[in-house]
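All protein chains but one are shown at their positions in the complex.
Chains: A, B and C, in written order; residue numbering restarts at 1 for each.
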Amino acid sequence: MLSPHYASCIQACSACAIACETCAAACLAEPDLQMMRACIQLDRDCADMCRLAEALMLRNSPLAEEFCRLCAKACQACAEECAKHAHDHCQQCAQACQRCAGECLAMAA
Amino acid sequence: MLSPHYASCIQACSACAIACETCAAACLAEPDLQMMRACIQLDRDCADMCRLAEALMLRNSPLAEEFCRLCAKACQACAEECAKHAHDHCQQCAQACQRCAGECLAMAA
Amino acid sequence: MLSPHYASCIQACSACAIACETCAAACLAEPDLQMMRACIQLDRDCADMCRLAEALMLRNSPLAEEFCRLCAKACQACAEECAKHAHDHCQQCAQACQRCAGECLAMAA
Partner (left out) sequence: MLSPHYASCIQACSACAIACETCAAACLAEPDLQMMRACIQLDRDCADMCRLAEALMLRNSPLAEEFCRLCAKACQACAEECAKHAHDHCQQCAQACQRCAGECLAMAA
(Lines give C-alpha, C1' and ligand atoms only; values in the text may rest on other atoms or scores of the structure.)
Protein backbone atom coordinates (compact mmCIF):
# COMPACT_ATOMS: atom_id res chain seq x y z
CA MET A 1 0.00 0.00 0.00
CA LEU A 2 2.97 2.33 0.60
CA SER A 3 4.58 4.41 -2.09
CA PRO A 4 7.71 2.43 -3.06
CA HIS A 5 9.78 5.63 -3.02
CA TYR A 6 9.03 6.25 0.64
CA ALA A 7 8.24 2.81 2.02
CA SER A 8 11.53 2.06 3.73
CA CYS A 9 11.74 5.54 5.26
CA ILE A 10 8.15 5.27 6.54
CA GLN A 11 8.96 1.95 8.17
CA ALA A 12 12.12 3.37 9.74
CA CYS A 13 10.23 6.38 11.12
CA SER A 14 7.52 4.14 12.56
CA ALA A 15 10.08 1.88 14.24
CA CYS A 16 12.05 4.87 15.51
CA ALA A 17 8.96 6.52 17.06
CA ILE A 18 8.19 3.25 18.86
CA ALA A 19 11.78 2.92 20.10
CA CYS A 20 11.84 6.54 21.31
CA GLU A 21 8.51 6.29 23.15
CA THR A 22 9.64 3.04 24.75
CA CYS A 23 13.00 4.53 25.73
CA ALA A 24 11.45 7.71 27.20
CA ALA A 25 9.03 5.71 29.34
CA ALA A 26 11.78 3.32 30.48
CA CYS A 27 14.20 6.18 31.23
CA LEU A 28 11.56 7.81 33.41
CA ALA A 29 11.51 4.62 35.53
CA GLU A 30 15.31 4.22 35.85
CA PRO A 31 17.00 4.58 39.27
CA ASP A 32 19.66 6.85 37.69
CA LEU A 33 17.03 9.28 36.51
CA GLN A 34 19.29 12.34 36.88
CA MET A 35 21.49 11.06 34.06
CA MET A 36 18.55 10.46 31.75
CA ARG A 37 17.24 14.03 31.45
CA ALA A 38 18.69 14.71 28.01
CA CYS A 39 17.70 11.26 26.82
CA ILE A 40 14.06 11.76 27.79
CA GLN A 41 13.95 15.19 26.16
CA LEU A 42 15.53 14.02 22.91
CA ASP A 43 13.40 10.86 22.83
CA ARG A 44 10.24 12.95 23.02
CA ASP A 45 11.25 15.32 20.24
CA CYS A 46 12.45 12.47 18.05
CA ALA A 47 9.27 10.41 18.56
CA ASP A 48 7.10 13.38 17.61
CA MET A 49 9.25 14.27 14.61
CA CYS A 50 9.21 10.68 13.33
CA ARG A 51 5.43 10.41 13.68
CA LEU A 52 4.91 13.59 11.68
CA ALA A 53 7.52 12.58 9.10
CA GLU A 54 5.62 9.32 8.65
CA ALA A 55 2.30 11.13 8.22
CA LEU A 56 3.71 13.67 5.74
CA MET A 57 5.21 10.91 3.60
CA LEU A 58 1.96 8.93 3.66
CA ARG A 59 0.15 12.08 2.48
CA ASN A 60 2.74 12.80 -0.23
CA SER A 61 3.11 16.22 1.32
CA PRO A 62 5.21 18.73 -0.61
CA LEU A 63 7.03 19.31 2.71
CA ALA A 64 7.96 15.66 3.19
CA GLU A 65 11.51 15.80 1.87
CA GLU A 66 12.53 18.93 3.72
CA PHE A 67 10.85 17.62 6.86
CA CYS A 68 12.82 14.38 6.65
CA ARG A 69 16.07 16.35 6.43
CA LEU A 70 15.20 17.96 9.77
CA CYS A 71 13.94 14.68 11.19
CA ALA A 72 17.36 13.18 10.45
CA LYS A 73 18.89 15.79 12.76
CA ALA A 74 16.47 14.88 15.54
CA CYS A 75 17.31 11.20 15.06
CA GLN A 76 21.04 11.87 15.00
CA ALA A 77 20.92 13.91 18.22
CA CYS A 78 18.86 11.24 19.95
CA ALA A 79 21.13 8.44 18.69
CA GLU A 80 24.21 10.19 20.07
CA GLU A 81 22.67 10.70 23.50
CA CYS A 82 21.17 7.21 23.75
CA ALA A 83 24.45 5.60 22.71
CA LYS A 84 26.06 6.98 25.89
CA HIS A 85 23.82 4.86 28.13
CA ALA A 86 24.15 1.12 28.71
CA HIS A 87 20.44 0.45 29.26
CA ASP A 88 19.02 -1.94 26.69
CA HIS A 89 16.24 0.50 25.78
CA CYS A 90 18.83 3.21 25.11
CA GLN A 91 21.02 0.97 22.98
CA GLN A 92 18.02 -0.25 20.98
CA CYS A 93 16.79 3.29 20.59
CA ALA A 94 20.20 4.48 19.41
CA GLN A 95 20.14 1.82 16.70
CA ALA A 96 16.60 2.69 15.57
CA CYS A 97 17.51 6.40 15.48
CA GLN A 98 20.72 5.77 13.56
CA ARG A 99 18.88 3.72 10.97
CA CYS A 100 16.09 6.27 10.70
CA ALA A 101 18.55 9.14 10.28
CA GLY A 102 20.09 7.30 7.35
CA GLU A 103 16.70 6.60 5.75
CA CYS A 104 15.58 10.21 6.19
CA LEU A 105 18.78 11.56 4.63
CA ALA A 106 18.50 9.15 1.70
CA MET A 107 14.87 10.06 1.21
CA ALA A 108 15.61 13.80 1.26
CA ALA A 109 18.61 13.56 -1.06
CA MET B 1 11.24 -4.32 23.02
CA LEU B 2 7.45 -4.10 23.32
CA SER B 3 5.52 -5.21 26.37
CA PRO B 4 4.19 -8.67 25.47
CA HIS B 5 0.78 -7.78 26.84
CA TYR B 6 0.35 -4.90 24.42
CA ALA B 7 2.57 -5.86 21.50
CA SER B 8 -0.07 -7.12 19.08
CA CYS B 9 -2.37 -4.19 19.79
CA ILE B 10 0.47 -1.70 19.28
CA GLN B 11 1.28 -3.30 15.93
CA ALA B 12 -2.38 -3.21 14.91
CA CYS B 13 -2.68 0.47 15.85
CA SER B 14 0.47 1.34 13.95
CA ALA B 15 -0.74 -0.49 10.84
CA CYS B 16 -4.20 1.06 11.15
CA ALA B 17 -2.83 4.60 11.41
CA ILE B 18 -0.78 4.00 8.26
CA ALA B 19 -3.81 2.58 6.41
CA CYS B 20 -6.01 5.50 7.48
CA GLU B 21 -3.47 8.17 6.48
CA THR B 22 -2.98 6.43 3.14
CA CYS B 23 -6.73 6.14 2.58
CA ALA B 24 -7.43 9.77 3.49
CA ALA B 25 -4.76 11.03 1.10
CA ALA B 26 -5.96 8.73 -1.68
CA CYS B 27 -9.64 9.65 -1.11
CA LEU B 28 -8.71 13.31 -1.45
CA ALA B 29 -7.38 12.56 -4.94
CA GLU B 30 -10.34 10.46 -6.14
CA PRO B 31 -12.58 11.69 -8.99
CA ASP B 32 -15.70 10.80 -6.96
CA LEU B 33 -14.60 13.08 -4.12
CA GLN B 34 -18.17 13.98 -3.12
CA MET B 35 -18.77 10.41 -1.98
CA MET B 36 -15.59 10.30 0.09
CA ARG B 37 -16.37 13.06 2.60
CA ALA B 38 -17.27 10.76 5.47
CA CYS B 39 -14.40 8.44 4.65
CA ILE B 40 -11.84 11.26 4.82
CA GLN B 41 -13.28 12.54 8.10
CA LEU B 42 -13.35 9.11 9.76
CA ASP B 43 -9.89 8.24 8.42
CA ARG B 44 -8.44 11.34 10.04
CA ASP B 45 -10.02 10.69 13.42
CA CYS B 46 -9.07 7.03 13.34
CA ALA B 47 -5.46 7.73 12.36
CA ASP B 48 -5.07 10.22 15.21
CA MET B 49 -6.76 7.91 17.72
CA CYS B 50 -4.56 4.96 16.72
CA ARG B 51 -1.37 7.01 16.98
CA LEU B 52 -2.27 8.15 20.48
CA ALA B 53 -3.40 4.65 21.51
CA GLU B 54 -0.02 3.38 20.38
CA ALA B 55 1.84 6.05 22.36
CA LEU B 56 -0.20 5.47 25.52
CA MET B 57 0.44 1.72 25.40
CA LEU B 58 4.17 2.25 24.81
CA ARG B 59 4.19 4.52 27.88
CA ASN B 60 2.19 2.06 29.99
CA SER B 61 -0.25 4.88 30.62
CA PRO B 62 -2.97 4.22 33.22
CA LEU B 63 -5.38 5.48 30.53
CA ALA B 64 -4.29 2.98 27.91
CA GLU B 65 -7.06 0.44 28.38
CA GLU B 66 -9.92 2.90 28.49
CA PHE B 67 -8.42 4.75 25.55
CA CYS B 68 -8.26 1.55 23.51
CA ARG B 69 -11.93 0.92 24.20
CA LEU B 70 -12.72 4.29 22.59
CA CYS B 71 -10.19 3.72 19.83
CA ALA B 72 -12.08 0.53 18.93
CA LYS B 73 -15.17 2.66 18.27
CA ALA B 74 -13.21 4.96 15.97
CA CYS B 75 -11.85 1.93 14.12
CA GLN B 76 -15.27 0.32 13.84
CA ALA B 77 -16.87 3.49 12.44
CA CYS B 78 -14.06 3.91 9.93
CA ALA B 79 -14.21 0.23 8.92
CA GLU B 80 -17.93 0.47 8.24
CA GLU B 81 -17.58 3.55 6.05
CA CYS B 82 -14.51 2.31 4.16
CA ALA B 83 -16.17 -1.05 3.47
CA LYS B 84 -18.81 0.78 1.39
CA HIS B 85 -16.25 1.93 -1.19
CA ALA B 86 -14.64 -0.26 -3.84
CA HIS B 87 -11.33 1.62 -3.95
CA ASP B 88 -8.40 -0.59 -2.98
CA HIS B 89 -7.24 1.90 -0.36
CA CYS B 90 -10.70 1.84 1.24
CA GLN B 91 -10.90 -1.95 1.27
CA GLN B 92 -7.41 -2.25 2.73
CA CYS B 93 -8.22 0.43 5.31
CA ALA B 94 -11.44 -1.36 6.27
CA GLN B 95 -9.45 -4.51 6.95
CA ALA B 96 -6.81 -2.72 9.01
CA CYS B 97 -9.53 -0.92 11.01
CA GLN B 98 -11.45 -4.14 11.61
CA ARG B 99 -8.36 -5.90 12.85
CA CYS B 100 -7.37 -2.96 15.05
CA ALA B 101 -10.87 -2.72 16.55
CA GLY B 102 -10.59 -6.37 17.57
CA GLU B 103 -7.13 -5.91 19.09
CA CYS B 104 -8.22 -2.80 20.98
CA LEU B 105 -11.28 -4.54 22.41
CA ALA B 106 -9.22 -7.58 23.44
CA MET B 107 -6.61 -5.34 25.03
CA ALA B 108 -9.24 -3.36 26.99
CA ALA B 109 -11.13 -6.46 28.15
CA MET C 1 -14.70 31.03 14.14
CA LEU C 2 -15.26 28.38 16.82
CA SER C 3 -18.51 26.52 17.27
CA PRO C 4 -20.21 28.29 20.20
CA HIS C 5 -21.13 24.95 21.72
CA TYR C 6 -17.50 23.89 22.01
CA ALA C 7 -15.61 27.18 22.15
CA SER C 8 -14.93 27.33 25.87
CA CYS C 9 -13.89 23.68 26.02
CA ILE C 10 -11.56 24.12 23.04
CA GLN C 11 -9.92 27.09 24.73
CA ALA C 12 -9.56 25.15 27.99
CA CYS C 13 -7.97 22.18 26.18
CA SER C 14 -5.57 24.46 24.34
CA ALA C 15 -4.52 26.19 27.57
CA CYS C 16 -4.21 22.86 29.38
CA ALA C 17 -1.99 21.35 26.69
CA ILE C 18 0.29 24.39 26.93
CA ALA C 19 0.41 24.17 30.74
CA CYS C 20 1.17 20.43 30.64
CA GLU C 21 3.95 20.76 28.05
CA THR C 22 5.45 23.62 30.05
CA CYS C 23 5.20 21.66 33.30
CA ALA C 24 6.74 18.50 31.82
CA ALA C 25 9.69 20.41 30.43
CA ALA C 26 10.18 22.31 33.69
CA CYS C 27 9.86 19.14 35.81
CA LEU C 28 12.57 17.52 33.71
CA ALA C 29 14.91 20.36 34.71
CA GLU C 30 14.11 20.31 38.45
CA PRO C 31 16.78 19.32 41.01
CA ASP C 32 14.26 17.02 42.76
CA LEU C 33 13.70 15.06 39.57
CA GLN C 34 13.03 11.77 41.40
CA MET C 35 9.83 13.19 42.84
CA MET C 36 8.59 14.42 39.48
CA ARG C 37 8.35 11.05 37.67
CA ALA C 38 4.57 10.74 37.93
CA CYS C 39 4.10 14.42 37.14
CA ILE C 40 6.09 14.16 33.91
CA GLN C 41 4.22 11.03 32.84
CA LEU C 42 0.78 12.46 33.55
CA ASP C 43 1.69 15.81 31.95
CA ARG C 44 2.62 14.03 28.74
CA ASP C 45 -0.57 12.00 28.56
CA CYS C 46 -2.72 14.99 29.44
CA ALA C 47 -1.06 17.27 26.87
CA ASP C 48 -1.59 14.69 24.13
CA MET C 49 -5.19 14.02 25.18
CA CYS C 50 -6.02 17.74 25.25
CA ARG C 51 -4.51 18.35 21.83
CA LEU C 52 -6.56 15.54 20.31
CA ALA C 53 -9.71 16.63 22.17
CA GLU C 54 -9.23 20.08 20.69
CA ALA C 55 -8.79 18.71 17.17
CA LEU C 56 -11.83 16.42 17.43
CA MET C 57 -14.03 19.29 18.61
CA LEU C 58 -12.77 21.56 15.83
CA ARG C 59 -13.66 18.79 13.34
CA ASN C 60 -17.07 18.20 14.90
CA SER C 61 -16.08 14.57 15.23
CA PRO C 62 -18.81 12.14 16.30
CA LEU C 63 -16.28 10.95 18.91
CA ALA C 64 -15.75 14.39 20.44
CA GLU C 65 -18.08 14.04 23.39
CA GLU C 66 -16.97 10.61 24.47
CA PHE C 67 -13.37 11.64 23.97
CA CYS C 68 -13.84 14.66 26.22
CA ARG C 69 -15.22 12.43 28.95
CA LEU C 70 -11.96 10.44 28.88
CA CYS C 71 -9.90 13.62 28.56
CA ALA C 72 -11.49 14.85 31.79
CA LYS C 73 -10.03 11.80 33.54
CA ALA C 74 -6.57 12.55 32.18
CA CYS C 75 -6.91 16.16 33.35
CA GLN C 76 -8.15 15.12 36.79
CA ALA C 77 -5.29 12.67 37.32
CA CYS C 78 -2.74 15.27 36.23
CA ALA C 79 -4.34 17.97 38.41
CA GLU C 80 -4.16 15.74 41.49
CA GLU C 81 -0.49 14.92 40.96
CA CYS C 82 0.55 18.47 40.09
CA ALA C 83 -1.26 19.87 43.13
CA LYS C 84 1.13 17.89 45.37
CA HIS C 85 4.16 19.89 44.20
CA ALA C 86 4.98 23.47 45.20
CA HIS C 87 6.69 24.42 41.94
CA ASP C 88 4.93 27.30 40.18
CA HIS C 89 4.67 25.31 36.95
CA CYS C 90 2.97 22.46 38.83
CA GLN C 91 0.52 24.74 40.58
CA GLN C 92 -0.34 26.53 37.35
CA CYS C 93 -0.70 23.21 35.55
CA ALA C 94 -2.98 21.87 38.31
CA GLN C 95 -5.26 24.87 37.82
CA ALA C 96 -5.34 24.53 34.02
CA CYS C 97 -6.07 20.79 34.34
CA GLN C 98 -8.81 21.36 36.91
CA ARG C 99 -10.48 23.93 34.71
CA CYS C 100 -10.15 21.74 31.61
CA ALA C 101 -11.59 18.72 33.43
CA GLY C 102 -14.65 20.79 34.29
CA GLU C 103 -15.07 22.05 30.72
CA CYS C 104 -14.67 18.55 29.28
CA LEU C 105 -17.25 17.10 31.66
CA ALA C 106 -19.71 19.92 30.90
CA MET C 107 -19.16 19.46 27.18
CA ALA C 108 -19.73 15.70 27.37
CA ALA C 109 -22.82 15.98 29.58
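The definition used in the following text is that a contact is a pair of C-beta atoms (placed from the backbone, for glycine too) under 8 Å apart; a residue touches a chain by one contact, two chains touch by 3 or more.
Quantities reported herein were computed from a predicted structural model and do not represent experimental measurements.
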Touch criterion as defined above, residue of B:10, B:23 or B:40 at the omitted chain: B:40
Residues in chain C touching the chain absent from view: 1-2, 10, 14, 18-19, 21-22, 24-25, 47, 51, 54-55, 58-60, 89, 92
Contacts of chain A with the absent chain, listed as residue ranges: 41, 44-45, 48-49, 52, 55-56, 59, 61-63, 66-67, 70, 73-74, 77
Positions on chain B where the hidden chain makes contact: 25, 28-29, 33-34, 37, 40-41, 44
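The rule is short, and it goes like this: only the chains that are shown with their structure count from here on.
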Centre-of-Cα separation between chain C and chain A, whole angstrom: 26
Overlap residues in chain C, where contacts from two or more other chains coincide: 41, 44
